[in-house]
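All protein chains but one are shown in place.
Going by the order they are written in, the chains are A and B; count residues from 1 in each one.
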Amino acid sequence: MNTPIRHHGVRHRLADRLFHWGMAVSVIVLGATAFLPIVGFRFDWVPLHWISGVALTLLVLFHLFRVFFVHGVRGMVPGPDDIREIAQAARGIGPEALAEAKYDAFQKGFHLAAATTILVLLVTGLLMLAKIDTTFWRRDPSILSDYSWGIIYVIHGAASLVLLFLFTLHVYFALLPEHRSFLVAMIGGQGPEKARKGKS
Amino acid sequence: MELLRHTQDAFGQRMLVGVNWDILWLPVAAAAVVIVLHLVVRALRRAD
């Protein structure tokens, strides 16, 4: 977790920051419209929920475009050094003899977990749009049997609980004083270019 | 504690409908546990 900082410069470009905060707003609206009615706050949550879901889908598509055509995928894919970094952290020592990287092992791990969860939510959620009447299509739940829908709802619900867990942790770690530079970088763009120092 | 919700279909058969929302506290509690553990480890390392 103690990530040494060097190479101060542009960490996140404007487009990526806009994606991050756009996703944050969508996820918060999705979470609020999903969970508040369950805990007793009654309101018409369905339109807000599915519209935010569609907005999040568009943001994720934009992000995927940036990943594949601007940044490249490698920066966020965990490698052997990330496993070493986790092992070192578990032994209570700081990262040693590791290749420098924009994201450390924990950031990559969180991203992998969050991305998988959100993709599962989006795929199951987009299927559920078959149950919504819009200008573009009429609802038709008969595309799947009741039993298949049950499984879709279980996956969607379980993924939403996992995302609630990840979201809570993300907010906590983002607010830690030692991670402030990352939070500042996500707001203004300037910050540590590398979250993990190079080979020593 | 039931993890899933079931209902009966029109023929009286048990049918899966979703996650049991009574476990909504679980991810929040799990996150709280991780946060507390992290704070403890962080404090101990700083003390060394």
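To be clear about the criterion, a residue touches a chain if its C-beta (ideal position, glycine included) is under 8 Å from a C-beta of that chain, and two chains touch if they have at least 3 such contacts.
As a working rule, contacts and distances are computed from a predicted model.
Name of the non-displayed chain as stated in its UniProt record, restricted to "FixH family protein", "FAD binding domain-containing protein", "Amino acid/amide ABC transporter membrane protein 2, HAAT family" or "Ubiquinone biosynthesis protein UbiV": "FAD binding domain-containing protein".
Contact with the chain that does not appear here is found for just one residue of A:66, A:131 or A:179, A:131. Touching the missing chain, out of A:100, A:146 or A:193, is residue A:146.
As for the chain not pictured, it touches chain B at residues 5, 7-10, 12, 15, 17-18. Interface residues of chain A facing the missing partner chain: 42-46, 131, 133, 138-142, 146, 149-150, 153.
By our rule, only the chains that are shown with their structure count from here on.
Averaged Cα coordinates give chain A a centre that lies 19 Å from the centre of chain B.
Of all residues in chain B, only 4, 9, 15-19, 21, 23-24, 26-28, 30-32, 34-35, 38, 42, 45 touch chain A in the complex they form. Within the complex formed with chain B, the residues of chain A that make contact are 1, 35, 38-39, 92, 146-147, 150-151, 153-154, 156-158, 160-162, 164-165, 168-169, 172.
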